[in-house]
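Every protein chain but one is kept in place in this view of the complex.
Each chain carries a letter (A and B) given by its place in the written order, and its residues are counted from 1.
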Amino acid sequence: MHKLIKGIAAIVLTAGVAAGLMSYAVAQTPPNVLVVGQIAEPQSLDPQHVSAVNDFRILMNVYDGLVRYKDGTLEVEPALATDWSISEDGTEYTFNLREGVTFHDGSPFNAEAVVFNFERMIQEDHPYHTGTFPLSFYFSAVTSVEAVDDMTVKFTLNEPFAPFLSNLAYPAGLIVSKAAVEEHGEDFDRNPSGTGAFKFVEWQSNTRVVVDRFEDYWDGAAPLDAVVYRPITDANTRVAEMLSGGIDVMVEVPPDNVSTFADDPAFTLYEEAGPHLWFLILNAKEGPFADMRVRQAANYAVNKEALVENVLQGTATVAAGPTPPAFNWAYNEELDPYPYDPDRARELLAEAGAEGAELTFYVTEGGSGMLDPVAMGTAIQADLEAVGLDVTIETYEWNTFLGIVNPGLEGKADMAEMAWMTNSPDTLPYLALRTEAWPDQGGFNSGYYSNPEVDALLQQARTSTDQAERAELYKEMQAIVYEEAPWLFVANWKQNAVTTANVENFSLQPSFFLMLQDVAKPN
Amino acid sequence: MSAADTTMSAEVDADAPPARPTAWQLLMNNTLAAAGFWIMAVIVALCILEPILPLPDPDVTSLAERLAPVFSEGHLLGTDHLGRDILARLFSGMRVSLVVGVTASVIAAFFGSLIGLIAGYARGRVDNILMRGIDMLMAFPYILLALAIVAALGPGLLNALYAIAVVNIPFFARNIRGITVGLAGREFVDAARLSGKGHISIVLTEILPNVLPVIVITMSTTVGWMILETAGLSFLGLGAQPPQADLGSMLGEGRSLLFTAPMVSIIPGVMVFIIVMSINLLGDGVRDALDPRLRAGALARPMAVTKIDRKAAPKSDDKSALVVTDLETSFEGTKGTTPAVKGISFSLDKGECLGLIGESGSGKSVTALSLLGLVASPPGIITGGTVAIDGQDVFGMREQEIVALRGRKVAYVFQDPLTTLHPLFTVGDQVVEAVQAHQKISKSDAWAKMLDLFRAVRIPDPEQRANAYPHEMSGGQRQRVGIAMALANDPEIIIADEPTTALDVTVQAEILALLQNLRKERGLALLFITHDFGVVAEICDRVAVMRFGEVVEAGDTMKVLSNPQHDYTKRLIACVPKPGQGRQFLDDVRKLAAETQNG
Partner (left out) sequence: MTGYILKRLLAAIPVLIGLSIIVFLIMALIPGDPAQAILGNFATPENIARVNRELGLDKSLPEQYFIWIFNVLQGDFGRSYILNRPVLDEILDRFGATLILAGTALVLCSIFGILAGIASAVRQFGWTDRLVTLVVLIGISLPSFFLGLLLILLFAVQWRVLPASGMFAVYGGGDLPDLLYHLILPAVTLAVVATGVVARLTRAAMLEVLRQDFVRTARAKGLDENTVIYKHALKAAMVSVVPVIGIQAGFVLGGAVYIETVFQWPGIGAMLVKAISTRDILLVQGGVLIVAAAYVFVNLLADVVQSLLDPRLKT
C-alpha cells in the first residue's frame, strides 16, 4: 500500500514539475492578433440585446450602423447609409443605403435588412422579438420603417426627436443579418453576423471571443488578422495579465496602476475624455437637502480636486454641472466647478440650520462608470463629516443599488452615488432632472428635483432640429441646475486604455467605443 | 464514540498514571498552544487598549498623504488609499474581526447544537426532517449561501455575521447530533427517563453536560475558520460598511493596490493570518486539553518496541525457556515516571504452564506485554530487569531481533479478539500474514498451512470461514482464530492474556481444553494470564499472584490453592464460587471489594 502511495506521489510531483518547467515561460501574443482584456464576459453579441459599454467594444467592430460617430468626435457621419434627408417638420428621415455591402454570412445588405432590424426591435409581437431589447426605447419615437425601394429606407417619427441620428449611431442601431437571425433564432446571440470589419469566429464561455478580419469589408479590410477579447473581471488580474504579456490592450486601467504603465516604455497609455458624469443625487424632497443652501453647502464641502487627483489619480476631471464638457457644442463654458470651501459650506449650513444633520448615503460597490465608488464615497463622507454633517454610508452591490435608488430616495436616503455615460446632451437631464421624470412617472429623477423652467427648456431642446438653438437651451438649463444644485457634481471620467508599445494606430473615442478597424500590430 | 469508549477502558486497564494534570497545565505545557494563547492575549489586550493608545482616528482621510510607505513619520505602517493611518485601522479592524468571528461562532454553536440535540434525542421523523434540512445547507456551496443571504438582507457586518453563522450551523448540528444519539441510548439516560424526568430536563441536565466539551472543542476549532469567512465576505464587499475598518474589507480595498502599494493589503492579510493562526494553535491546545483521550496521553504514537531504559540488567542462571528477573515497567506522566510493575521474577520451561493471576490493574497484562516490548510506548518504558528467552536478554537485542522473536519463538493470544483482530481483513488473510511473517513460503502454501491451523484449533469448515471477517464470527470462533494465529510458526512459548474472559462459560471451557491439548501435543510453554482462580486451578502447574504491580505470592498451583499465604490470595480464592455456596459468596466478594478500595 505505501509503495502505491509513494508511486502516486512521485507521478504527481513529476507531472507538476514538468508542467512548471515547460517553456511557456513568458506569454507572448502572436503578431497581427490583438488580444483585448475586457472587464467582463459579453452578455450577448446581438447589438439589440445589450446595454453595456463592455459589449459595445466588441459589437462596434463586428457590425455597422446606418451612421457612425466621426473619428474622435460625437458628430454623426455616413456609414451603411451614404446620405439622408430630414423632412421639414423633423418627423421623416429618408436614408440612401450603400451599394454592394454584404453580411459576413454572405447575404446582401439592403432596405429589407434595415426594415427587419427595426421592426424586430420595436414590435413586441415580431416573430424574432425574442429575448430582451433594453435600448429599444432609443427608437420609441419611431412609428414606422418602410423600404421605399431596394436601397432606400424611410423612418417616420411620432414627433420631432433631435437625438434620433445620434441614437442610430449607438449600438442599438447596428444592423444584423436577417438571414442569420432567421437561421439561428434565439441563438443568434452567440452566432452573430454583421457587416463590420471583423467577422465572428468563436465564443468560448468566460474564456474568449474571437473575431477574424472580414476581407470584403466595404471600408477597406482591417490590418489585423484577428482580435481576441478576453473577459478578465478582476482589475488586478487584468493588470497582471497586461504586465505579464498575456494581453495587448487593456481597458479601464485602475487609477493607481496608471502611472505604472505611463512610466514604462513597453506600454503606451491612452486617455480620452468622454460624455460621462459622476455625481451624487441629493434628496430634494425631504430632509436637509430639501433646502437649496444645504445642497450648495455639500457642493462646497467636498474637495473634488483632491478626489480626482488622488483617489482617481487624474483619470477624471472635476465636473462643473450636469452636462459633460465632451458635448462641447452644448457645454456651458462659463460655469466653474463649485470651489472647495468648507467655511462657506459651514456658513450655508448654519444659515439653513442644518448643522449636525444626520444623512444616509447610498454607495455602490461597482457598476458601469462608477469610478472606485467605495473609496470615493468614503472620502466624500469624510469631507462632509468635516463640515459637521453626520453621514452614514450603506453600500450595495450594483443591481441591488439600482433596484433601490431608481424607485426614488424618499424615506430611505438623502444622497446616492450615480454615474451616466450618454451619447447626447439630451439624455441625462431629460431622464433625470425633469419633473415628469420623477420615479413614479417612469423617470430617473430619484432626488425629486423640480423646476418648470428646466422642464420647458429640455422639452424645447429635444424637439428643435437646429443645433445652435439647442446649444443655447442646454446652456441655460445648465446654469439653473448649477445654481440650484440638485446633485453634487463630482467628476467627468477620462476613459483610459493601455496597449503594448507595438500596437499602432490605436485611439480611444469620446463615445467610449473601441474602434479597431485601423489598428495594426505588425510584430 | 464507541471506539473512544474502548480506548478509554483499555487505558484504564493498562494502569493509567495516577495524577492527571489539569486542563490549564496541559494547555501551558503545549508550547505551540501556549504561544497561540500569548499571541491571542496580546491581540485582545491591544484591542481593548486601542481607544487609549496614541493613535490617529482610523476614519480620518487625508488624500494628500495617501499611500505613505511603511515607517513614514507619524504613520508607522503607512497610510491607505485615502491617507488613513493603517496602524490605527489595523487595530480597530482586529477588534471588529475578532468580535464578529467569535459572535458568529457562538450563534452557530448555539443553534447548531440545539438542532443537533433535538434531532439526536428525538430521533424518528423530527431527526429526519431536521437532518434533511441540514443536508440542504451542506449541499449549498457555503460562500454562495452567505452571498445570497447577504444579498437578501442587505450588506453590513451584522448581516454578514448572520450569514456566516447560518452557513456554519450544519457543522455543529451534525457533530452534536452524532454524540447525542450515542448518549441518548445510554443507561444513565434511561435511568433518568424511568425516574420520571421530562424530555427537556433530560436533555438539559443529562445530555448537555456531556456534550458541552465537544461543543467547546468544535467552537475552538471553528473560530479561526469563521474569521477567515468573515474576511472573505468583507473582501467581496459584503461586510463592514465604510468607513469602518475590518481586516477583510481592508484587504479587499487594498487589493486593487496590490501591484502599486502591496503593503496596504499585505499588512491586513498577514494580520488575519496571525490571528487565525494563533486561534488555531490555541484551539488545538484546548481540544487536546479537553479531550479525555488526549488528556490520558492516548494519542501518542506507540513505537514498534517499548522504550528500554534500564537502571539494571540482572543476570540469572536459570536455563528455562523464559526467565524474567526483576522486571520493572513504568509509565511516563507529566510528573515523571511511575512504575506500573516492579520486581517481577518468574520462569517458565517447556511444556509448563504458569498462571499469572490478579485483579484488573494489578499489572499482569503489563507484565505479559513487557516480555517482548509490546507495552505502548509512550508512555511505557522498561525501567529495569531482564527477560531472557533461551538465555538471551531480550531487552539487549536490536529492534529487528525483538520483532523477529515475536510470533516466531513467543506468540501471544489476546483477550477479546473482536478488537485484537483487524476488522478490515479476513481472518484467513490475517493468519496467512502471520505465517508469511516468518516463513518464506508462497501464498498458496501459506494458505494451506492456515487451513491446517484452523483444523487444528477445530474451526469447522475452515475453507469457508477463512474468508470471513472477524465481525462475522462468533466469539469462540474468533478466539480460535487468535490461537491459530499464535500457532502459525510453531512457537515455543505462548502468552495468553485472558484469552477466555470475553467468552461465555461453555465456550470458555472448550477454549481451555483446546489450549491444554495443544500444550500437551506440541510441548508448549504457556504463560496464562487471568483473574480467575478457577481457570488457574484447571490448567496451570504453577501460579504467581500479582497485586499493585508486584508478585505477592508464587508457587505450585495446588499448594497455593490449598494453603494461601497472602491475605490477597485468600480473598481471590474466595471469589471462585462453589456449588451450593449461595449468599456467602456474594458477601465474600463484597468484603474483597471493600478491602481493595481501602487498600
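We adopt the following convention: a residue touches a chain if its C-beta (ideal position, glycine included) is under 8 Å from a C-beta of that chain, and two chains touch if they have at least 3 such contacts.
Values in this document were obtained by computation on a predicted structure and should not be read as measured data.
**Student:** Of A:141, A:247, A:319 or A:335, which sits in contact with the chain we cannot see?
**Tutor:** A:247
**Student:** Touching the absent chain in the whole complex: find that residue among B:232, B:385, B:499 or B:564.
**Tutor:** The one listed residue touching the chain not shown is B:232.
**Student:** Please identify which residue in B:147, B:179, B:211 or B:387 touches the non-displayed chain.
**Tutor:** B:147
**Student:** Out of B:56, B:133, B:182 or B:475, point to the residue that touches the absent chain in the complete complex.
**Tutor:** Among B:56, B:133, B:182 or B:475, only B:133 touches the chain that is not shown.
**Student:** For the chain left off this view, which of B:58, B:93 or B:224 is in contact with it?
**Tutor:** Checking the options B:58, B:93 or B:224, the one contacting the hidden chain is B:224.
**Student:** What does the interface between subunit B and the hidden chain look like in terms of residue numbers?
**Tutor:** Where subunit B meets the chain not shown: residues 3, 7, 10, 32, 132-133, 135-136, 138-144, 147-149, 151-152, 224-225, 228, 231-232, 235, 248, 251, 255, 258-259, 262, 265-266, 269, 272-273, 276-277, 280-281, 298-302, 304, 369, 372, 374, 376, 400, 403-408, 411-412, 414, 416, 419-425, 433-434, 437-438, 469, 471-472, 485, 488-489.
**Student:** Name, in rising order, the residues on subunit A that touch the hidden chain in the full complex.
**Tutor:** 1-2, 5, 8-9, 12, 15-16, 19-20, 22, 24-27, 29-30, 33, 35, 43-44, 46, 49, 51-52, 124, 129, 131-135, 137, 186-187, 189-190, 204-208, 228, 230-234, 236-237, 240-241, 243-247, 367-368, 397-400, 402-404, 406-407, 420, 431, 439, 442-444
Definition applied: only the chains that are shown with their structure count from here on.
**Student:** Measuring centre to centre with CA averages, how many angstrom lie between subunit A and subunit B?
**Tutor:** Going by mean C-alpha positions, subunit A sits 64 Å from subunit B.
**Student:** Quick one: in the complex, what on subunit A touches subunit B?
**Tutor:** 235-236, 239-240, 243, 254, 256-257, 259-260, 303, 306-307, 309-311, 363, 365, 372, 374-375, 377-379, 381-383, 392-397, 400
**Student:** Report the residues of subunit B in contact with subunit A in the complex, numbered from low to high.
**Tutor:** Going through subunit B, the ones touching subunit A are 59-61, 63-64, 66-67, 81-83, 151, 154-156, 237-238, 241-243, 253, 255-261.
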